[in-house]
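Below is the structure I would like to discuss, written out as structure tokens.
A single protein chain has been omitted from the complex, and every remaining protein chain is retained in its original position.
The block that comes next holds subunit A.
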Amino acid sequence: MAKAAALRKPKKKVNPLDKDGITYIDYKDTALLRKFISDRGKIRARRVTGVTSQQQRQIARAVKNAREMALLPYTATAR
């Protein structure tokens, strides 16, 4: 009992992409990509986003492409 109390129960995450039925991550869709970056402009970790590793790679690539085209910031000063 004491052991169970010490371990925090991990909350099951819902995959935000599967939930919305998104199969292709487009670098032009900045509204979607903004969900996966922090307010400083950093790409959020997979343990935060709750997507599969394949999807995380696609997100990372899309964010980097979007940055090259100035659609997303490389850095944003803390608000």
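Following the convention adopted for this analysis, contacts are C-beta pairs under 8 Å (C-beta built on N, C-alpha and C of every residue); 3 or more make two chains touch, one makes a residue touch a chain; residues count from 1.
Basically, contacts and distances are computed from a predicted model.
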| item | value |
| --- | --- |
| Chain not present in the shown complex, as UniProt names it (candidates "Small ribosomal subunit protein bS6", "Electron transfer flavoprotein subunit alpha/FixB family protein", "C-type cytochrome biogenesis protein CcsB" or "Phosphate transport system permease protein PstA") | "Small ribosomal subunit protein bS6" |
| For subunit A, the residues touching the chain missing from this view | 24-28, 58, 61, 65, 67-74 |
